[in-house]
Every structure is written in structure tokens, then in C-alpha cells.
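I'd like to ask some things about the structure below.
With one protein chain removed, the remaining protein chains of the complex are shown where they sit.
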Amino acid sequence: MTEKPKVGVYICHCGINISSTVDVDAVAEFAKKLPNVEVARTYSYMCSDPGQVLIKKDIEEQGLNRIVVASCSPRMHEPTFRKAISEAGVNPYFLEMANIREQCSWVHEEMEEGTAKAEKLVGASVAKVRLLEALETKEVDAEPAALVIGAGIAGIQSALDIADAGFKVYLVEKTPSVGGRMAQLDKTFPTLDCSACILTPKMVDAASHPNIELLSYSEVEEVTGFVGNFDVKVRKKARYVDFNKCTGCGDCAKECRVKDRFPNEFDQGLGKRSAIYLPFPQAVPAKYTIDAENCLFLSKGKCGKNPKCQEVCGAEAIDFEQKDEFVEFKVGAIIVATGFDPFDASRKPEYGYDDYPNVITGMEMERLVSASGPTEGKIKIFNGEEEIEPKEVALIKCVGSRDESVGNEYCSRVCCMYVAKQAHLIRDKLPDANIRIYYMDVRAFGKGFEEFYDRVRRENVRYIRGNPSEIFKRGNKLVVKVEDTLTSRPLEDEVDLVVLGVGLEPRADMREVMDLLRLSQSPDRFFLEAHPKLRPVDTATDGVFLAGCAQGPKDIPDTVAQAKGAAASAMIPLARGKVTINAQVAIVNEATCRGCGFCVNICPYTAIELVTVNRFGNEVEVARVNEALCKGCGSCSAACLSDSIQPKSFRDSQILPQIAALGVMK
Amino acid sequence: MKMDLEQLRKTAAEVVSRDDVRYLVGWKQGTYGYRVAPGFIEDAAGAAELIFSPLCTANLATYLTLAEQLPVPRGEEPDDRKVALMVKGCDSRAVVQLLVEKGIERDDVVVIGCPCPGVIDADLLAEKYPETEDLAEMKWDGEDFLLIHGGEETKIARDELLAEKCRLCRYPNPIISDIMLDQEVETWELAEDEGVQEIEGKDVDERADYWAEQFEKCIRCYSCRNVCPLCYCQDCVLDRLNPTWVNRSVNFSENTAFNIARAFHLAGRCIECGECERVCPANIPLGKLNRKLAREVRDKYGFEAGVDPEAEPFQASFKPDDPEDFIL
Amino acid sequence: MSAMLLNKEKWPEFVKMLAGKKVLAPQADGDAMRFAAVAEGEAPALDYNNTRVPPKGALFPQTETMLKFQSGSEQVEEPQLDQETVVLGLRPCDARAMAIVEKLFKWDIDDPYFVRRRDLTTLVGLACIEPGMNCFCSSVGGGPASTEGLDMLMVDLGENYLLEAFTEKGEALLAETKDLLEEAGDVQLKEKEKVVGDAEQKIKRKVDTEGVPEGLPGLWEDPLWQKVSASCLGCGTCTYLCPTCHCFDIQDETEGFDARRCRMWDSCMFDEYTMHTSGHNPRPTRRERTRNRINHKYGYYVDKFDVIACVGCGRCTNLCPVNIDIIETIRQVKEAL
Amino acid sequence: MKTNTNPYIPYPATVEETWYETGGDRCIKTFKVVFDDEEVREEWSHLPGQCAMIGVLGVGESMISISCSPTEGKFLRFSVMLMGKVTRALHQLEPGDKMMVRGPYGNSFPVDEWQGKKILTIGGGIGQAPLRPIVEYVKANQDKYDGLTMIYGARTSNDLCFKGEFEEMSKCDDLACHLTIDVEEEDWEHNVGFVPQMLLDLNPSPENTIAITCGPPIMIRFVLENLKKLGFEDDQIYTTLENRMKCGIGKCGRCNAGNMYVCKDGPVFNYAVLKEIPEAFA
Partner (left out) sequence: MSANFEPNVVAFLCNWCSYAGADLAGTSRVNYPSNIQIIRVMCSGRVNPLYVMNALQQGADGVLVSGCHPGDCHYMEGNYYARRRLGMLKDLMEFVGVDPKRFHMSWVSASEGHKWKEVVEKTVEDAKEAGPFEGFRRRKIEW
């Protein structure tokens, strides 16, 4: 059934915001002449209650079935008017807004111009509204569970919040232990609490929470579906240690034939571990893992007569037959908390990180000063003959940040403070050392930051403004070549130890997750949020949220805050139990589709697939849209040569008349 | 190159005799003069009609998608036997592009490859050696062409008659084939695309005038579209009235819109077989439009249509570093 | 009927005297010829074989506005057709085609546009001396100097054109230009006979239509249609360029508030031509469409108007991109009979 | 009517009443229209079976059967199925709106020739539209005919046109009205089954009878078969054709079935003629 379009046009004065530049009455008169327009009215505030009542009344009395509101941006009040007309019994998608404020009265000055333009915009809206179709908003059930990818502090916090709210959480961590980067830190600025002390309880909570299923040493393999209904497949990598039997006693590691041969990742390679190992003493879960690459038995097929670990393990937990396992489950929302990588200092060869052992990174410094680190907290360097305590220490900030030459224009936000923190920790341990910090700027914006920075300066730490150009060796000393930009003096500063304040970078392996969840990167290559200000934890994929450094560099307080935000957002569909599907989806005309699959290729949400249908006894392939996945972007339709796929409300047949109205009705 | 006709016909006869082959499309002698016509061969005997000569300009790949799909009566099975197709190098690109676009499946077709030393431009030939009603034959003769007409043999230099598409052809050898009828020919030095360059050399108003004169002539017979192996939509948008991209009325405005839309729809898809231009009864140099776009696609986007069956369709893919110098 | 002579030297002046009317004549258009309005002060050269696009557009324009109106109003406006036109130098076959088409346009109810244009148009033919390769007019009731449909015929006698008028309009044209003309004598008339006779001899291709119109219905399901149409592209070339094809489509077009109802050439070779909205098509494949084209020309039209609706101009054969040759097709029909 | 003027000019008519006959995607809406111009109204005359080109300026025209008999009054009725562009525009017309009409076109049922005979109409779906005028015509001239039997079917009861009229019809003595639908429905009191089968079941005598059938092609095929079984001669059977049309006056070419122009030589055909036209049932 097709009804005659009866259009009502409502032109808003917006106080004088519109009417001072647009002759609204003239526009109304113009509108009345347009085909199918039954009423055209003006009103001081269309969005106000009486304004809406005006529209509703006309709908009831005059049988209007299409509404054009000429007022502010549809980005502002489209939902308002949609709601209003649907309350009056008109399908909410029979609305078109002409933006005569933001894009007309506010940007033009002359009444004549403003009026002429407003008329055109109204004309175009009327042309389109006549051809709109009624759409139905659909809802589907949402699975009351969440997936959190990455178990750094961000992931842990999100998982705990959601689990505390009573929803099931699957917390997937790639490495054998949860904790992420924060676990590696010694003390944390600006309060100097011990990182492990505040983190470990949370790690344990996460592992033992009845609502959290921790999947450590695991990776997400596949995610399909859409908000409310993601199907997830996770690979649990083989540890070769029976998770349930291992008691975490560590006998195996002590006896491993290749004991303490391999750089320990957790200690940034400063310490050594065996082929079977626990990343760090407080690791959660406290279960050993065999590093298959280095294990003699797994890599060479032979470890002495019998693998040593197997021999010594009283719990008989060693299982060389173990295979990767897969688990599959359904969730309603996903949080990405995959964190960051510290900048790889080798990429600034001028600093000699690869060449001189006494040039170290901030991350390594964290391990050095840590009481549980490889040196038990002692800062020692090797001067070629013996281990000594360094006397002259230089810290360099902004290594790999704010640096176009390595492609990182952004500020890493934590280096200023952690470098200051490390200066303080060095001062603590080496009261006599000369400590200087080379910097470009000091950014101490956070709560307690400036105070902390002041304190460090008072601790006889010299701040020298300059960006070192080179570090080289002269005798036993390292020479930092730099220009003091405050005095414009070139310096060659001879030191024993250089700490590079490396910045934060997107994880090298983030592509996997991007492809998995169809996420994008912002220009800094971290994950792109849906809106930098208003939707900082959302992504363009509905139901997928960001937490922590995965979205961009941040310190722990910000990470935790964002993690809580992400958890709250993720819980919306879980709590509602339902998700609303976008109604303005694409639809395929199967009679004309030629099955070329262009649209399938294009759709960023894999919402389209080719299916075989029977066309009068012939089997042909045609495209079909999964309405739950489609976001209505319409990219598919611009590529369809046969115009067979069209986004509802933005069909060619609706846009072309709009173009015509703008062109012809001068 | 000397194409061995016996061999060709023998192969064709074998192919059409296969149970899984419905018919074979090749070239056969036309009804008069220099004409060569598409031949639909259904049995071994019919194969005797087939030829391959410098007159075989037509790209037969269009027949892969042209046949109408009739309703299959209930209880009957659709005939899904293969179509065998003779292809030159350029024609094979159409097959490849159709594979890319899923217009056909590899199993639907038996491709018989004919390496091609270049075909002639029939208009040039007719101009210089007027056609008569009796049949003429043509052959490749070393570097040259040999015209056999009324018992006389005339040697004609290659350059004199070589079709424009062939001067610019980079793929004289079929890119895919199930059976190759001959040894590959050597590729030749490419000519400059003078036709396109000449227009590029004009200023924008001159270009507008040039094309206005051309499009004015279009009678909207849609031969260019129908002959194109890659225009295979069941229901062409340029025919449709809702929405109306192009009005039915024939005038400069609509003709131009039609021609722009046609050319654009073939951006990154046209395989430069030149058929559209050949068949245009108004002699509109459509090839220039297609080649211009094909060249831009090649130079700017590093993409060539119909050379890689695994390629992503140009219009349905992008590279993050696609040129954007035109963006404000 | 009077026969006059026009010295070729005076040809430009002759054309000039027609000023005031719209003069359509063949003009070079790239490597092809087409009928176009002659600019003032120009005289078309008539040494051409035939135009690609037939001059049928003079009476039946490819696109023709039938009515104009404003959207939203019920008032329609009809065109005021009053432009007197002379078509100069059309070939006898094309003129015959106009006469043949006229039968339909005048059948039962007059088509006002065609009929009016015909009334306003004087058709001045030019006899063929060098028939084209695929001309077969003499096989279908015409000839290189056929006068059917013409108001006046010109025959090229070397130095002079021989002008003969057959209708009032033709006579009027002769009267108008009489200052330039001389009376033709027997010699010239004899010469004409010879020229025309020679031309007839030069027509190489022939069809034998005997029994075809009657026989066609019996061949309805003959495999020949499948054979002939297998390679057809379904393009409209053969029909758009056929002087006797007269099918049209009617469409409404709007431009802002202005709108018109117009008609444009259509072609029975297009699938859309007979397609119902439901998708059902009584002529679903090129086989049925090709069969219809031949039947229409050689069967139905004969049934209705007693004349074959093909004048043997050869255009469809010349320009079919895949060498579907009507002469050959008719031969196959004959064979199948 | 205004015979000297341009036959392509449509005349404005005002829609007086509209109602839906059926629902769904391809719903049928009936329009009762009256010409605005008195002269046109007076001069207009049509017979059962004829059609008119109706449309909306700026959108286009469609050929539609006139579904009322001239005996009903100085108005026209059209029952239009929603199919495409023009029919959509038509469906949007409401009472008071203008419809453009030209015609009448085509031949008509030879109602005069049929005088004194029994009339049997066999319709399916929208095919009842051209049959309705005969029914009405015979109703209005009952003395001239030897009774009328109507068989009408559709897929469901909702797809039956002119429902309201059947009640009244069955009251007349000489009129027999048989309705059928394809599948069983609640509250359906009439026959269930396909039209051709119902025809066989009713077993009407061919004696002095004219059978007229109209409906979907497949139905027509079986009805013809069954009529033959019942002993109807070819020339006792009539049907109508529907081919795509543009001009309505035999110029534009496309409606031909063989050498017949459906718009002029049809749409009504006697089966004896029609069966000789090879394209008729394509």
C-alpha cells in the first residue's frame, strides 16, 4: 500500500538565531508551493514542547505523514523530532531536517542570502522526505557476558568492575601472567607507592573472582557477530605444564638443563630464566610454563636421557603432549586493553643503545631499581673490569616521543614523570651521584605531578634543557653531546650511565586485534576511539570499547579511570539485555544484483555475504545484508554498478531528487 | 605467426564433442567482404567453419554473460555445461576480469587461447582496399598482413592496418587458457597513445568542445554497452527509470551523462579490447575514454584490470597510500 | 510531371533559394555522413553513398516533445509545428521508407506529429548512381531511382541534375526555383534511363522474397532463429538505423517545475521493450526479438499494409557489429520454407 | 470525442472515490473518476472490454481496463494493481485529486453479437477487472441475454476484487456467482480450489454459451483446456491479452502479438483467432 505523501514543513525561528538571518515566513510561503506540502509553519522554538505539540497537532488534524523540520543540525535534534512524530503515530523515519541554523543563519550574514539558501535546503528536504520509507527499529537479545582482551592494569580493572556487577567476564591474557607493564614497575609516580604492592592484590582478585574466567597464555582467534552477540574463539596455548597439577613450587626451573640461560622478558632481559619458568615471583596464575622454543626436549626432541623437569616435578605436572586448546563462548561486549610497547631504543642509533651496555632504557631502570629485580635493587654498572656504582648519571627524556624522525609526533605523557621518579630513586640509592636530566619540556599536568617534579629538583637533580644529538664512548666514559638550549652552549657531558626515557608506542602486534575486531588506528597508530572527546572509550565497532594504553599513552590513574569507563559502557548492553539494531541498513535488490561481490569486499563490518538463490530455476549468487551488522554507511552502494544495494533513507532514489531540488529550484 | 587452421579446427572439434561442453564460440568467415562473425559451434562438424585471422577483432568473451537466463521449468535442471571460448590476449583479460568479478566461474568456461600478433582495423582496411561482396581472407605473413581477395594476394605492412588497440597492447598472449593453440608471440614495442595524448594536450574548453561534438552524435543505441564483456548487469542502471540517472531522451546532456557513466563504470575494469569503439555506429572514440582511465588506474594506482584472477576488484578496494593530491 | 535541369554550377544558388525553410541535407561528420541542417550560405555536396543514420528523424525525430506542462497542473500544451522543411538529397530507399512508415502513422488514427511534419516537409531525393555494397532495394520493391515517397527526385547527369517533381510540393519547389532551371529534353531523360539502368546493374546483392511473408508463420519454431540470433548483441543498431523502424517509447521528464511528455526511438531488439513490470517478458531472449524484427518487416507489415517494411538500404547489415546480415537471414528463411 | 484533436492528449478527470480491493505488496485500488470537462464526459463512450490510458502528468501513463460498464453511469472505474512507477503515482491519488485519462482504446467484447446467449465469465485475480463490465452490462440488460454465470477465484479471499458486489449479485435470478480461493480459510463459505477445476466441477453446458476468461497466463491455459474438454468450440471462447503498451493507438509498436496490435486489434480476442497467433501466449 502506498499513501499520498502529505508533508508538513516546520520552520524554527530559534529565538532570533535563525530568524535574524532567514526570513522564516518567506521560507514557509515558499515551502507551501512545493509538491505534496500541506502545511508550512514557523515557530519560535520548534524543539520546545509547544513546538512539538504544534507538529503533533497538525499530524492528527491534517493527516500529515511526512515532516520536514527546518531548524538546527540534525545531529542535535533529529532524535527529538523523531520521537515527537512517532508519538503522533508517524513512522520516525518519515522525518527530514533542513539545517538552516548551523549551516545557514549562523554562517551567513545577509537576510537575502540566508533566506535563499534556507529555501533551497527546505526544497531539498521536501524532495527527499516524500520518498522516504518507513523503517522499523529492531532489538535483539544481548549475551550478559564480556570479553576483556589484555590483563594489564586496565584489563584487570575493567574485568573486576564488570564481574562485580554480576556479569560473566572472560579475561584473555597473551602472556603466562596477568599484570602487564605495571607489574614491571618499581615505585609509581607521583605517590611512590610500590607497584607490586598495589597491583598484586588486584591480580589475585581477578584470578579468583567467581565471575571471571581467566584465560592466561591465550589469544583471541576469531570474533564474529555483533554487539550483544559476539561469538569468540580463544586459543589456549600449550604450556606443557598441567595447569591443575602444577603447584608453582619451582623445582623444575631450578633443575632445568638450560637453567638461567635465557633473558627474562619480565626483567627486560637483564635477568635470566630457564626454559621452564614463572615470569616473576608474584605471577598470577602461579603456574609454570615451558618456553617451547628454548626447551631442549620440545625443540630438539631430546633433553638428556629424560627431561629434567619431568624427573623432578613431584606433582607430575609436566606434559609434553599438551596441545593448544580452543574455547568458544558468546559475549555481549568486548573491551580491548592490550596496552603498549615501550619505544625500541635501537631505533635511535645515535644514542648507542645497541652498542653500549651502560645506555639503558627507562623500563630497564625500573627493573634495576626494583628490589625484586635482577640486581635486587642495586644500581651497578660494568666499567670493563668490575661492577661499580655509577657516579655520573644522565637521564634523557622524550626518546621516541615528540619525534617526527621516528614517526611519533605525540607526547607519551608518562616519561616526564617516570624519569623524575627514577632520578629520585637513583638519588635514594646513590646519594652522591651527579644526576642530570636532558629535556625538551617538562609536562607535569596531573594531580600531584608538579609537586613531585619540584621535590625531585630539590633533591639536587639538574634539569638541562637540550635534546642530545649523540652518545659516544670516550675511554670508560659515555659522552652525551648536546646543546644547552637555554644558554646556547654546546656540551660534551661525560657520564657513567645513561637512562633513555623511552616513550610508549602502539603494540607491534596490534594489527591482529585490529583485524579481529575491525578497529582502526588514529594518526598516532594507537586504537581509534569513536570520538576523541565524547566517546573516548567507544570504538566505531558497536560493543567494542577501549581501555588503557591501547588507546593512547597514559599513566596508571588515567588507565584505571578509563578502564572503569569502558567497563561501565560495556555493561550497558549487558544490563539492558537487549541491543537496538540500526534501522537505516542497506538492502539488496536480489532481482538485479549480479553477484559481483564488490559490496562484500567493501563492507567494513562484513555485513554482506553472497548467497545462492533460485532465480526462476537458475542458481545465482546475490548479495545479502546481515541487518544486525550493517551500520548503514552506504559505502557498498556507491560501488554497486547495478545500484542493487542501497542504504535505507539514503537511497539513490532519495538523494537524486535532493540534488535536483538544489540544482533546479533556484 | 601462422595459425594452423587444421589444428584449430581439430582442437575445437574435440572440445565441442566433450559431454561437459555446451557449445564453442569462435570466429568464422562472415557473409561478405572482410566480415568475420562470431560462430556458435555445437558439434564437431561445425568446427570446420572456424578461423583465426587478423580479421578476428571481436572479443567473444561478451557471450559468456550475454545469454539470457530463462526460467527453468519445474522439475528440469538448468543446463550448466561449459561454454568453450576462443580468446586472443585482450579477450582473455575479459575472462580474467569476469572471474575477478564473479561474473563467471572458472569451471563455466573452457578457454582456448589464441596468441595474437595483432589484428587489423577494419575501417582502415575498407578505406584502403574497398570491400566487395565476395569473401576475402586475411593472414599474418611474418611481420605483415596478407590480404587474399578475388584470387589476388596483397601484402600490407603491419603498421598500415594494425588496430589501435593492438598498437597499445601489452598482452598479446592469452593470460589464462585451458588449451593454447599456438606458441606465444613476442610482445612488441608499444606505441604512444597519441589519441589520448592529443586530447590531454588540449585545454579544458577545447576538450569540452571535442567531446561535445562526439557525444552529440550518440544515438544511444547502447551497442557500446551491449558488446562490452564487462557490462553484464541484468538490468543496467542507465536503463532504469527509478532512480533516473539518465533520461531516455536523446540529447547532448543525457548522451554525455550516459557516456560518462558508462566510462566510469568501467574504470579499473575495462580491459581495452576496443569493442565499444569498434561497434559504435556513431564512431565516437570511446576507446579514448576507456584508455585514459585505464592508464590513470595503472599509473596512479598500480592496477591493471583483467591480468590477475586473484586480484581484488579495483573499484572495491583501496590502498592507504592511494594518490590524494587532488584533495583540498 | 515536369522534368527540369539544374546546372551543377547553380547548385549553391538553388540551395540558397530555399532559405526560409529549414534545409536538411547530408553532411560529413567525421568519416560518416549524416543529415543536418544546412547553414546559411552553404551548399551540401551530394556525392555520398548514404548516411549512417537515416533521415527518418526529419519526420520522426529521435526525441520529440509531445506535450508540455507544469508539474502540478493539468493544463497541457501542444507543440506548434509550422517549420517548413526541405530534405535535400535523401536516397530513394529512405524516401520509400518514409512512405511505408506513413502507412502506419496514418492507419486508423493519425499520428498528429508525424503527419503534420510530413505535410510541412518536401522530400527531395537523389537517385543512386553508385549503390552501396549491401544495397538491395530492387529486391524489395524499390530501385535506385524509385520515386515512392518523394516530392521530387534529382538525378546526377554529370553536368546537370535532372529534377522531376511528383507532387504539388515538388512542383511548388520547381516553381520557386524556376529561374535557375531549364526544361529537360528527351536526351536527358534518356540519359537518366541509362544512368539509372546502370545503377541497377551495379546492385550486387539480391534477396528473393517470394513466398517469405506467407511462409514466415510456418517457421515460427524453426531452429534458424536460434542460429541467426546466437551472436546478436541485442543492441539497437539495426533498428535505430533502419529507415523503416518506427517504434517509440513515451516518457515524462521534469526539470524543476517544467515538465514534458516526450517520445523517443525505441527498439524491439531491447529486452526492456516488451518487459512487464512483473519481470515477465513475452520475448525473453534475442531469439524471439530477432524473430520479431524479421517477421515485423517481412510478415506482419505485409499482412497489414501489403508492403515489405524493408527498403533494402543495407544499413542493418553494414552496421551490425556481429555481421547479422539481413540478406543472408532472408536467404535462410527462404531455404527453410 | 473531440476527434480532430491530438489523440495523445489526456483529459483531466477528478477522482471521486477510491477504495482498496485487496492488500499486500501488490494491492489493488479502485478509482471512480469523472471527467472535468462536460463535453468530454458527454462524448466519451466505451464498451465492455475496452481500456484507457490513465496516468499522472510528470510520471507517465499506463493502460488500464475500464472496469465499469457504460450502463453504470457517466463515470469511469479503474482497478489498478500496484506494480511500478505509474501505478504507484496512481495509488497515491485521493478523492479530489486529478487523474489524466485518454481513450477508450482497443476493441470490445462483442456484446451485441452475444445477445440471446448464455454468458460464462471465468476470472482470476486482477483479471476480473475487464470481466466486471460484462457482468454489469449483462445485469443491466438481462432481458437480452440468457443468463450469466460467473466463476471468479483468487489466491486468498483477500485477493478477491469487487467483493462487496457479489452478495447482491447472487440475489438475481439469472445470475450465478461462484467464488473460489486456492487454499482453505476460516469463515470462507464458498469453494476452495483452483479456477479451472471449479469450471470442470460446475460442468456448464456449451450450448448457446459464450465463455470469457481472463486472469494469470497459467490459469488461462488450463481454463482453455478445460473448456475444450467441456465441449466448447474455439469461437465460443474469448479472452483478453495484456502486452506492454505505450501509445494505445497502434503506433509505438511494442504490443504486437504476431501481426496483431493488442491495443487496436485487441485486447479482446476470440480464441479461434488467437490460437493462430503464435506469440499470443508467450
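In order of appearance the chains are A, B, C and D, and numbering begins at 1 in each one.
Simple rule for what comes next: contacts are C-beta pairs under 8 Å (C-beta built on N, C-alpha and C of every residue); 3 or more make two chains touch, one makes a residue touch a chain.
Please read all numbers here as calculations on a predicted model, not as lab measurements.
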| said: Quick check: which displayed chains does the absent chain contact? | reply: A, B, C
| query | Pick from B:Cys236, B:Cys276 or B:Val297: which residue touches the chain that isn't shown? | reply | B:Val297
| field | Residue in contact with the excluded chain [from A:Val107, A:Ala134, A:Leu486 or A:Ala591] | value | A:Val107
| message | For a quick check of understanding: of B:Leu5, B:Ile199 or B:Val307, which residue touches the chain that isn't displayed? | response | B:Ile199
| field | Identified contact with the non-displayed chain, of B:Val87, B:Ala263, B:Cys276 or B:Ala305 | value | B:Ala263
| remark: subunit B positions in touch with the non-displayed chain are 199-200, 204-212, 215, 245, 247, 251-254, 256-257, 259-261, 263-264, 267-268, 289, 292-293, 296-297, 300-301, 314-320, 322-324, 326-328
| Residues of subunit C (touch criterion as defined above) contacting the omitted chain | 65, 68, 79-80, 253, 255, 258-260
| remark: For subunit A, residues touching the missing partner are 73-76, 99, 101-104, 106-110, 113-114, 116-117, 120-121, 124, 518-523, 528, 530-532, 540, 584, 602, 604-605, 631-635, 637-639, 647, 650, 652, 655-656, 658-660, 662-664, 666
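In this section, only the chains that are shown with their structure count from here on.
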| When A-B is set beside C-D, which has more C-beta pairs in contact? | C-D
| task | Quick one: report the Å distance separating subunit B from subunit D, using the average Cα coordinate of each chain. | result | 49
| request: Go ahead and note the Å separation of the Cα centroids belonging to subunit C and subunit D. | output: 39
| message | Taking the mean of the CA coordinates per chain, how far is subunit A from subunit D in Å? | response | 66
| Which residue numbers or ranges of subunit B touch two or more of the other chains? | 70, 241-242
| Junction residues of subunit A - those touching two or more other chains | 591
| field | subunit B residues touching subunit C - in the complex, by the definition given at the top | value | 30-33, 35-40, 58, 62-63, 66, 68, 70, 123, 127, 131-133, 217, 219-223, 225-227, 239, 241, 247-251, 275, 278-279, 281-283
| task | Flag every residue of subunit C that touches subunit B in the complex, lowest number first. | result | 29-32, 34, 52-53, 62-63, 133-134, 204-205, 227, 230-231, 233-237, 240-241, 249, 251, 253, 262, 264-265, 267, 270-272, 284-286, 317, 319, 321-325, 327-328
| Mind pulling up the subunit A residues that touch subunit B in the complex? | 591-592, 594-599, 601-602, 610, 615-621, 639, 641-643, 651-653, 656-657
